[in-house]
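Here it is: the structure, laid out below.
Every protein chain except one is present and positioned as in the full complex.
Chain nomenclature is as follows: A and B, assigned in order of appearance, with residue numbering initiated at 1 for each chain independently.
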Amino acid sequence: MWSRKPVREEGTPREDATPSATGRDAAQPASRRAFLGRLGLGAVLVGLAGQVYVLLRSLFPNLLYERPERFKIGPPGQFSEGARFLEGERVFILRERNTFHAISAVCTHLGCTVKMERLNQVKKVQAGGREFEEQFEFRCPCHGSKYYGDGANYAGPAPKPLAHYRLEMSPDDGQLVVDMSQVTDRDFRLTV
Amino acid sequence: MYRKDLIWLYASGIVVLLVTGFLIWSFLEPEWSEYQTDFRDLVMEKFGPQRATQVSGGLKQIWVRELGTVDRCVTCHQGIEWIGLDNAPNPFKTHTGGILQKHPVAQFGCTPCHGGQGYATDTETAHGFVEFWDEPLLGKRLSELYLVRTRSAMLQMNCNACHRYERQTKGADFINRAKDLVQEKGCRACHTINGRGGVIGPDLTEVGGKSPEQYDYSRISGVQTAFAWHVAHFQDPKSLVPETVMPNFNFSSSDAQALSLLVLSWKKRQLPTRYVPGVQLADRPTPEEAEKERQMMTGEGAFFVRKGCFICHSISTLGIESAAKIGPDLAVAVTDVQSRFGRTLEDFLNNPTGTMSVVLSTQIQLTADERKEALDKLKIAYQKTLEQKPKK
Partner (left out) sequence: METKHSAWEKIRWTWQPASEREAGDSVVRNFLLHWFPAKVTRASLSWNYSFWLGTVSAILFTILTITGVVLMFLYVPSVERAYLSIKDLEYAVTFGWFIRGLHRISAHLMVAVVFLHMIRVFLTAAYRNTLAAGQNRPLNWIVGVLLLLATLLLSFTGYLLPWDQLAYWAITVGTNIASAAPVAGEPIRFLLLGGHTIDQSALIRFYVLHCFFLPLVVLLLFSYHMWRVRKDGGLACVDHLAISQKAVSTAPIRSKTYSLLGITSGSSVHVETALVAEDELTVQSSPNLTRRLLMVAMVTVAAAALLAFLVPAPLEEPANASVTPNPAKAPWYFLWLQELVTDTTFRIGGITINGALVGGVLLPALLVLWLVILPYVDSSPISTVGTWWAAERRKHSLIFLIVILAILVLTVVGTFMRGPYWNFYWPWETWPEMPRRF
């Protein structure tokens, strides 16, 4: 077992140098020095950690260049009976006589855009205690998820129904406004 | 010797710590967060705690992709679209006038009209009174500097950015005055503006984009700015350009300012068509088509023009000619329907089949009265066909 000979630092006296006169005097400045040393080292570490924080925090964006979640889509008169797909926003606007509702076209599985499929015959659906008739359904081309016309998922890997978004009439010019920040239930209808 | 190293190490550690500390502190309490707190208090006071909780904090921006506008004004000016804050102090005041109806903030941003530096997030830099920013806020401060007495006059320079090709723009009276002057004083006699005009003076179509350094300021007193040059030039051209032949029109200072703002608004711009007023993104009928339709509207068959039947059907004896002639001539509908479908015209109108079933249930919705009117008119039309037949 070789001995651990401490490495001599330049400027520090060798171990066999003359010991100080009183042990206590040597201890106090030594402990103060050690304290200051620890303070200094702390400053170095905290300062560097702070800089690392600065660098990393800057990568979390404060402002986004994205589409707004609330947007106008035009006056109700421009929408004919049935569905219209808004490509950029990925949402279906559905009109039944004078009621409107909006269904998200984003599949709840992994985010592909679902397609609307018109059925050849009216289909009667009985699910979850509800009964209704539908002329169309939604199908997802990515992994085969299927949704009823009211957005409820019934086949494939989709875990949840398609979201319904709140629709409003803009008070200033009477245009329809889709608010994708507000999810509503499937019975929500905007009556014009 | 090496102990001094440690002192330097620790000292530099403290410097880094202090710098980082100041840096983080300056980001924790930015100028705008104070305004946001004050706004929330104001909302709490005026509208109650529930609405106050709806007020969100943080940096905000309006990004208008087509205009390349990135405006962070709404970080402090949170109240511009709120109803009921008309008497609040700035920056919380509701935006004045009904102009936001036609110029919604989400489609225009703020700086295309007001000027200033939209990117910035502290007051002085955002208002644009800094070096290397071309257009400061076109508001009170500039108006006071240039003694422009009409409120919002300077702002109207930017109205003309889009409304340039309108003869008069509602709400932009200062600029309208300048446009009137251009007509009255005959600027085009010497200057080409938008492709028309003379060649004695320079082409003014894009003079607003001329660099301020390209003007000669040697005879100007006061601030050396492009705006000041133009005002001085309008008030006395010879004093700035001795060899000019441009007459002195003795413009009042207000008129000179209006003309200067007009001229400075004449810049080369890339505007999407939907931002340029008066541009109809629709193919319009030719004058002949329009005249024909007008004539048909005044005749007996006006009903069929109004309801849109004429798009597919002619009703020849009533003077209605369809351009497409997709369906048969309704002048003989009375007998034609009978032979085609085995039903009377009245029966058919009430219960249409085929294409007409689709058309009459979606596109052309007829009330019972309208159906009766159509029936009556078609009977008249049929009468006329019988009258027109050559007498045997």
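Basically, contacts are C-beta pairs under 8 Å (C-beta built on N, C-alpha and C of every residue); 3 or more make two chains touch, one makes a residue touch a chain.
Only a predicted model underlies this, so the values are computations on that prediction, with no experimental measurement involved.
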Which residue of B:Glu144, B:Glu213 or B:Glu387 touches the chain not shown here: B:Glu213
Residue of B:Thr225, B:Ser254, B:Gln338 or B:Thr385 in touch with the missing chain, whole complex considered: B:Thr225
Candidate in contact with the missing chain, chosen from A:Ser31, A:Asn62 or A:Gln78: A:Asn62
Where the missing chain touches chain B, by residue: 2, 5-6, 8-9, 11-13, 15-16, 19-20, 22-23, 27, 59, 61, 70, 72, 119-122, 125, 132-136, 142, 211-213, 215, 217, 224-227, 264
On chain A, residues whose C-beta touches the chain left out of the figure: 1-10, 44, 47-48, 51, 54-55, 57-63
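Please note the rule applied: only the chains that are shown with their structure count from here on.
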Whole-Å gap separating chain A and chain B, where each centre is the average of the chain's CA atoms: 34
Residue numbers on chain A that touch chain B, as the complex places them: 9-12, 36-37, 39-48, 50-51, 53-54, 62-63, 65, 68, 71, 80-81, 172-173
In the complex, chain B residues that touch chain A: 1-3, 6-7, 9-17, 19-21, 23-24, 58-61, 63, 72, 101, 106, 362
